[in-house]
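Just below is one structure, and these are the notes that go with it.
Removed from the display is one protein chain of the complex; every other protein chain stays in position.
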Amino acid sequence: MKIIIPIKRVLDPYTQARVNKQTEQVDLTNAKMAMNPFCEIAVEEALTLKESGAASETIAVSIGTDKTVDTLRTALAMGVDRAIFIKTESELDLQPLHIGKILANIIKREEAELIIMGKQAVDNDNNQTGQILSGLLDFSLGTFISKFDLSSDASSVEVSREIDSGIETRKLNLPAIVTVDLRLNEPRYASLPNIMKARSKPLETIELDSLGIDTSPRIKVISVVESGTKDRASKQINSAEELFSELNQMGVL
Amino acid sequence: MERESIEYDVVVVGGGPSGLASACKLKQLNPNLSVCLLEKGAEIGSHILSGAVFEPQTLFDLFPEDAKNCPTLKTPVVKDDLYWLTSNNKSIKIPSWLMPKSLHNKGNFIISLGELCQWISEKAMELGVDIFPGFPAQNYLTDESGRVIGIATGDMGIDKDGNQKGTYTPGMDILAKQTIFAEGARGHLGKRLIKEFNLDEGKTPQHFAIGFKEVWEVDNDKHSPGDVVHSMGWPLKGGTSGGGFLYHFENNRIAVGLIIDLNYSNPSHNTFQEFQQFKQHPSIKQYLESGKRVSYGARAITKGGINSLVKMEFDGGMIVGCDAGTLNPSKIKGSHCALQSGILAAEYINKVLLEENCDFDDLFKNSTLYKELYESRNFSAAMHKFGFYLGAMYNFIESNIFQNKLPFTIKDENRDCDSLSLSKASSIKEYPAPDNVLSFDITSSLFLSGTNHEEDQPVHLKLTDVSIPLTRNKKLYDEPAQRYCPAGVYEIIEKDGEDYFQINAQNCLHCKTCDIKDPSQNINWVPPEGGGGPNYIGM
Partner (left out) sequence: MSALILIELNGSEVNASSRAAITAASKLSDSIDALVLTNDSSNSESVSKLAGINSVKMIVDDSLENVNVEVASKLIADVMSGYKYLVSGSSTYSKNILPRVGALLDVQPISDVCEIKSNNTFVRPLYAGNIMATVESSDETIIMTVRATAFEHSGDGGSAEVEVLSITIPESNSTFISLQESQSERPELTTAARIVSGGRGLGSKENFTLIEQLADKLDAAVGASRAAVDAGFISNDYQVGQTGKVVAPQLYLAVGISGAIQHLAGMKDSQVIVVINNDPDAPMSRMADLVWQTDLFGALKELNEYQV
């Protein structure tokens, strides 16, 4: 069984996103970039399956300009077998629907049966790509998973989903797509020896244009602003009684 | 899991200007050498902080063709002002002819040193250097004869009590014929090497300052790219020396900072607050008032000059840049010196590897770096010894009238950690609350530094004796770590009714001030898990 792990390079989640005054876009110049943390969890889960003998091959896929190769090398250093780099000539505003179509193309070509990916990327926070991909491929779908068990005959997986009302457990027949949540596992480090070894692992480059997918934006970003924090009225109170009466008036109790 | 090891011809510790220059030069001299460079920051540049007004000549020497297109050299200095801030709202502009020659900046560029290092690292990779950011060298390795034979990276995935976590990953030994240490000011391995190999024998103790820097984004009408402002005087007083800077560079950015010499004596002196106050002076405030602060950071500076510059070569390796102390204190510029020292080290090591006869001392004494440092040899010591006004006057006379050719050398033999007076003998300094327009608190400042450390790991600020902060330091100096640290790492708090010395290691900016200034020399800075620390952008 082949596993494909689509991954994304994003602004490091510990870095403050800022709007560049001149370009009026989120400023990524010289910013620290990293693998989306949910993607790291997806990679870890795929590696665990490979190590247990359940998977034959793990393949990381990412889309972007040349810098994206760094993120794919990180996945290779963590232990993924090979990588597919979908190269774009410039920074494109690719949206989940486009990404879904690109990934669907690769998944069909590779005949992969299991797709493990992050539930969302921490830059655009869409939380859509896995769902869209499942619709395009008509694969079964398990979103927000915190537990993953492959059946012994590798025909289905049992997943626990973290939903608002609790934990839902479902059985998904393969082929399937799962999107992972934070509590699924703790991703391993890319160790220095493995980073060195990752340099010689296979990385295939495919020009996006060669796939013939329409990537014209469906959604145009008109403007971005930093939300900041606003100061509030800060009314002084002096007793529990006063506090409860204010809160009652505000209707929040 | 076992430790693995790998061999290189040369391993370089640190991805600042000196380390990168040495790696590039080595590959230029001999493309067949295998060279790797380790950087503790998550990326090249993420732990780099400098003013910076940059003398570009060395960069052109290193990359004669490519440096012409270096995108960092965008803003040439067009105007050079020096102010003497006489009080919190008064200043005297020092006429150009009275400015020490070393502070003239014609031909220099205002840059972000972090951005420059990123650019040089791209050149290094093109030359075939293997660069590994996110991996600090934890130790150096020696053979039976005591010769340095490489370094060891730290283990990852250790919890705060020292136990292995599920993600435990052992470090790696990188063996090399020659190891270059380029960790910047007060490198933790450099400190140990200097001691083990007696590299500071016959030298005056190294002197340091702490440099604060913020980058602000300002409106067009406040911004004149290429303008350089330096200041002396307020808010530093009472025998504390140092100076301020304000540089206008590209993209409507202003770099503003204050450098405070770490030989100050009043234990209630709060370095962070001094810097926040500095921005309130009308001659600084006028530029920042309507702007927005976008980053914050601090870093120790090595400024003892040639009198304190340690012996740079030892058996198995070299120590270069600010790790050794190559900054030119009269210009307060270290980047071009660091590049030069890296290049010299590469030239020397290339010969050593070819088993050619070569004496580093000869190489160094014939270099432009040596000439420059020798001429400025009395600058810091004069400031320290004679005090600010007499020292400044001395420096002016020496550099502008005697052209740095006086036949004697002034030395300052006192260590920075020994300069504190007792609390009871010192005035208490008080600072106004932040106005959140120009001055801010530490937590919101730290947020802009992007500093972050994995929380569940051993504290990387090691106390030799855990009782000292609350006994000796508190009693004698009201534990000055609470005030010299620019990141609020050290606090004495009340826990269960008793004083408790809290170390907020995750706030650390890797500036090394605690390692330098602790009056009991009880704090030992060691690298945290790889990738931790500030994430400076454009600093």
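Going in written order, the chains are labelled A and B, and every chain counts its residues from 1.
Just so we're on the same page, a residue touches a chain if its C-beta (ideal position, glycine included) is under 8 Å from a C-beta of that chain, and two chains touch if they have at least 3 such contacts.
All values reported here derive from a predicted model rather than from experimental measurement.
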(message) For a quick check of understanding: of A:30, A:95 or A:151, which residue touches the chain that isn't displayed?
(response) A:95
(request) Using the touch definition up top, pick the residue from A:22, A:65 or A:173 that touches the left-out chain. (result) A:173
(request) In the full complex, which bits of chain A touch the chain not displayed? Write them out. (result) 11, 13-14, 16-17, 19, 26, 95-97, 100, 122-129, 131-136, 138, 140-144, 158, 161-173, 176, 217-227, 229-241, 243-244, 246-247, 250, 252-253
(request) Extract the touching residues of chain B with respect to the undisplayed chain. (result) 433, 436, 441, 443-444, 446-447, 452, 455, 493-496, 502, 504, 506
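One rule holds in what follows: only the chains that are shown with their structure count from here on.
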(message) Measuring centre to centre with CA averages, how many angstrom lie between chain A and chain B?
(response) 37
(message) Going by the contact rule set out above, which residues of chain B touch chain A in the complex?
(response) 4, 6, 42-43, 45-46, 114-115, 118, 130, 132, 135, 153, 156-157, 165-167, 169-172, 217, 251-252, 294, 447-448, 450, 452, 535, 537-538
(request) Note which residues of chain A are touching chain B in the complex, please. (result) 12, 14-16, 18, 20-22, 29-32, 34, 186-189, 191-193, 195-196
